[in-house]
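Just one protein chain is left out here, and the rest sit where they should.
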Amino acid sequence: MTVKRILILAPLLVLVFLLQSYLWVPTYEQQTRGNPDRLNEFIAASIGDASLLNPILTADTASSQIEGMVFEGLIDRDENLYFRGRLASSWDVYEEAYFYVNDAASIPGRGKMPGEEIVDLLIRAKHENDLPDPGLKDALRNIMEVSAIPPREFEVFRSEKIPGELKEKRRIKINIKAPARIKLRLTSVDQDLFRHLTKILGANYFASFRGEQYISTEPDVSGVRLAEYAGELVPATENNPVLVFHLRPNVRFHDGHVFDANDVKFTFDAIMNPKNLSPRIADYEPVKTVEVIDPLTVRIVYKRLYSPAIGTWGMGILPEHILNHEALKKEAGRLGKDPDKFGMRQSTFNRHPVGCGPFVFQDWKSDQYITLKWFDGYWEGPPNYKRYMFRIIPDLLTQEMEFYAGTIDSYGVQPHQVNRLKTDPRFQCFSGASFGYTYIGYNMRRAPFDNPEVRKALGMAIDVDKIIDYVLYSQGEKITGPFVKQTDYYNHGIKPVPYDPAGALRLLAKAGWKPNKEGWLQKDGKKLQFTLITNSGNDLRKAILAIAQDAWRQIGIDVRTDLLEWSVFLQERVDKADFDALILGWSMGIEPDLYQIWHSSQTRPHQLNFVGFKNKEADELIIKIRQEYDREKQVKYCHILHEIIAREQPYTFLYVSKWTAVLDKRIVIRETDDKGNVVYKKITPTKTGNYNFYFNKWIKLRDAPDFSADG
Amino acid sequence: MTKVEKIEINDYQTTNHEFLAPRRTRLKEFWHLFKQNRLAIAGLVIFVLFFITALAGLFLTSGHDPVFDPALVRLQEKLRSPFSQPKIDTLMPHEIPTVGVYVMGTDDLGRDVFARMLQGAWVSLTVGFVAVGISVFVGIFMGGIAGYFGQNHIRLDHILMVCLLFAAGIFIAMGEFFSGSAFLIVFLASVLLLFRSMNKMEMRGMSKWYGILKKDTISIDTLIMRIVDIMLCFPSFFLILTVVALLPASIYNIMIIIGLTSWMGTTRFVRAEFLSLREQDFVTAARALGVGNFRIIFRHMMPNAIAPVLVSATIGIATAILTEAGLSFLGFGVPPPHATWGNILSDGKRFIFDAPWLTFIPGIAILIVVLCFNLFGEGLRDTLNPKLKERH
Partner (left out) sequence: MLSFIGRSIIQKIITLFFVSVVSFLIIHLAPGKPSQVDPMNPKFTPEMVERFRLEFHLDKPLHTQYLYFYRDLFTGKTVSWKDNQSVLKKIWERFLNSLPLFIVGTILTWTLSFPIGIRSAIFRGGFYDRSTTFLAYLLISIPGFFFAYILIIFVVTHFHVPVIGMETFGLGASSWIRVAMDRVWHLLIPSILGATGGIAVLSRYVRSQMLEVEGQDYVRTARAKGLPPDQVHYKHALRNALLPFVTMFGLILPGLIGGSVIIESIFSWPGMGRMAYEAILARDYPVILTVNFVSAVLVLAGTFISDLLYLVVDPRIRL
């Protein structure tokens, strides 16, 4: 019967056809042996796909990983996390400081002085040798030039919301009749300059300056707004740090176009363009101007002292010739889109990026892979790998299986697997601490968390070592404060809170919490009871939630727990500061700027200091740190701030987790020494634990090399 | 009626132990047929065992000081294999497992997998039962209305009033209480008006506008079947996933959503059964006797239509347990502290090389239970299918 035969034979044939394909697929060994191309190719895997490949439009890790290879910034960080020149060969930092001549204030011993006389006074003071105050002496020595700017008049326009109306805005014309101004050029940035100058000009010289009297508005605005405009337009003093980058000559984009200072300025303008909705716009807000001095020099003037701003120039530089206004207009025409609505976000550039990094973009299949090819015109010499593949595999277990099958070259190991994979002869293992910590945060607006002793006691009840040993499988380190542990900002002298439930009970008893008959802690007839929350979908936090609940129950605290979906967790609980205690993690930048998370001005809803940490001393230090350009001083301030935070315990700092990555053992570093010989070296992580710092020198060999001879 | 006689004769022939077989009740006859399906019997037995386990799980793992504590974390004892001895010296007295060994090992936090499986049995069962309960309830309700009252038409004024009620609800939900309550008042007024006019309908001459209001639009049957069509247009797992992902994670949401996305099948065949039952003599007789609509529906028609619902409910429970496991895999399952077999399995899969029991114990448990539900359901279907009876 034909029907029956077809119904049985057809699927069998299909199955046989499917099964025979097994014979064509390379096994782990065949992949490298039978196929020399495979050795020139590096395959990485990621859980998520990139969103866009344009460094100014994205902030997610997958995108950044690719962008880091295709684009190049002006600077980056070297092995020790100091800045290192990339597209910029060198840079200078100096300062231009200004202050208005205060007609009303009289200078001690000299009375009122016009601008020119103040200039003379300062120059004379600079050359005076026997100044009593060493700080003032240094500050004056730091001044390179003093000049007076004559008074000037100008007008600006602002639009502001009309009070009482929701959407309507009005335009305000502001006339400014600015008085004479003194300009100081400093050889290095000095945040204390004006404080020192008061010793010459009088304690109130700057404080008594009233900007309001020099401005008038049409229509009239009330006192507070006027003072705000005055503070902005006629500030008594102004610090303008200046950053000058000297660019590397003859660097080319992947399409052969030569890179120059205009590209830097263009990248900055693109970020600031509101049409592009760049998530990085806040980083560049302190920039006042970016000027192209000549094709290889860019001068960046900042509005105020803000030292972390230098790091933002690690941002990948966009090619102006592809993305400028005319080019976008042409592209819109080609695609048949409305040129007025067509911006950088709509451009196909975001899926076919062109940069001047070591790898050239080749191909992107959404949710499958992104391929890059080496850039043989790379200024530092092309990388060893000819191809870089970025695969997207959403499931960790299958990622692992692909690693075993040899179609991924590196695999980010989960903590519990470290011991098994470390001993595997096929692989080499690297590990290091990550730039982020996990903590339990307490809502300090609520009792009993308003008492630092209670917070400390809660921390003492939790055995962090136990969490690290058993939950993280020892893949973590204790942390005592909010700085990156590998940097020198971190104060290693601070002892972590000890695990001591009995001590915790003593501290709680001191705060008035005593055990009742059933063993629960009680104060004024009220049980010590609160809810600990975290977001769902994070196994580690879930485990810590269970452990913390258990640990606190042991000492008689009735803790409820709740897991919330991420967006609900943020919007309903964190943003509205509607929680008792929560488990969260921060990932940190290397810069020691703690303003957003720890400054007392950031405690309102939707801001990041949601625990409500307020400490005057800490506030001052936080401001000082972000204004300080001298690294040694910064380190000093950071250590003090670290101490304050460790004393106050607004968080129970738990741990920084360690990452571990395994690589195929056949991957090594290949270098050419001075004589032109090829040298192979074992891959070793840098001091800060970055194992792929020399990625461009990596290569895969046919057989695993034996490095035992040279240790 | 002839069919029934035929069955009896056939039964008598196939089982001829006695010359005159005693007349069996429907239940006995059913049991007799069911007994012959050994797979179904196995299914039933496991089903009963599972039910007992789940009940035991509820009692043994809940309360302040449970016999088996599924939430007890002993980090020093994590990832111990099944039947391993606890290290007594590192444990506090209350941390030592009740039976002396870790019967099913421990998980990555050192929690006793046996206790978690016990607790999970109850939770999984609840998820299955409640979800299916919701779907069966909605299904029977909608199907019953469509089948019994289907020919009645919805009039324009009904639609208007539903619109009013909706508008009121939406306005109140949006926080505009004033306009919301205004709509509510208009709604109540029109309900009153409607009842009054119903009484006096004959007396007053119908005005033109009133006539339009009373115009028939679509039949109830059409309406319900269109709703069913709309629901069937959503890809069900995708819809469940969307809603579960957008709503806060909770066991109730999951049960409700699984229930509310699976009632369409029940509605369809309850309606079909009702349509045919409605025309049968015993219903006509009941109506002639003046029995009320609801009594007819629940006392006379429902028992005759319930069999296929039971079958699909049994299989529905199995599907719900699997759906919950699938959701757990994607990270949207029943959230802790409730352990379900689904989330034990999906939590355990990370440890498949280091602690295979964390994957295999819940995986195989789900497999067995779902299998027994399916086999039992299949057996039921076979036994209840009148067309197939005669062949035995």
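Per-chain residue numbering starts at 1, and chain names A and B are given in the order in which the chains are listed.
The rule is simple: a residue touches a chain if its C-beta (ideal position, glycine included) is under 8 Å from a C-beta of that chain, and two chains touch if they have at least 3 such contacts.
As the structure is a prediction and not an experimental result, all values here were calculated from the model.
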Subject >> Option touching the unshown chain, where B:T314, B:S346 or B:T383 are the choices >> reply: B:S346
**OP:** With the full complex in mind, choose from A:Y28, A:Y82 or A:F154 the residue touching the hidden chain.
**Re:** A:Y28
**OP:** Based on the whole complex, identify which of B:I41, B:I159 or B:L241 touches the chain you can't see.
**Re:** B:L241
Subject >> Which of A:A59, A:I293 or A:A447 contacts the chain that the document leaves out >> reply: A:A59
Subject >> Residue numbers in chain B that touch the chain omitted from display >> reply: 38-39, 226, 229-230, 232-235, 237-239, 241-243, 245-248, 318, 322, 325-326, 329-330, 342, 345-346, 349, 352, 359, 363, 366-367, 370-371, 373-375, 378, 387-388, 390-391
**OP:** State which residues belonging to chain A touch the missing partner chain.
**Re:** 1, 3-4, 6-8, 10-11, 14-15, 17-29, 31, 35-38, 41, 43, 49, 51-52, 59, 274, 277, 279-283, 345-346, 350-351, 365-369, 389, 391-395, 397-398, 401-402, 404-408, 565, 567-568, 570-572, 574-575, 596, 606, 608
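Please note the rule applied: only the chains that are shown with their structure count from here on.
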Original post:
Within the complex, which stretch of chain A touches chain B?
Top reply: 396-397, 414, 416-417, 420, 466-467, 469-471, 536-537, 539, 542-543, 546-547, 550, 561, 563-565, 568
**OP:** Could you please specify the touching residues of chain B with respect to chain A in the complex?
**Re:** 71-73, 75-76, 78-79, 108-110, 245, 247-249, 331, 335-337, 347, 349-354
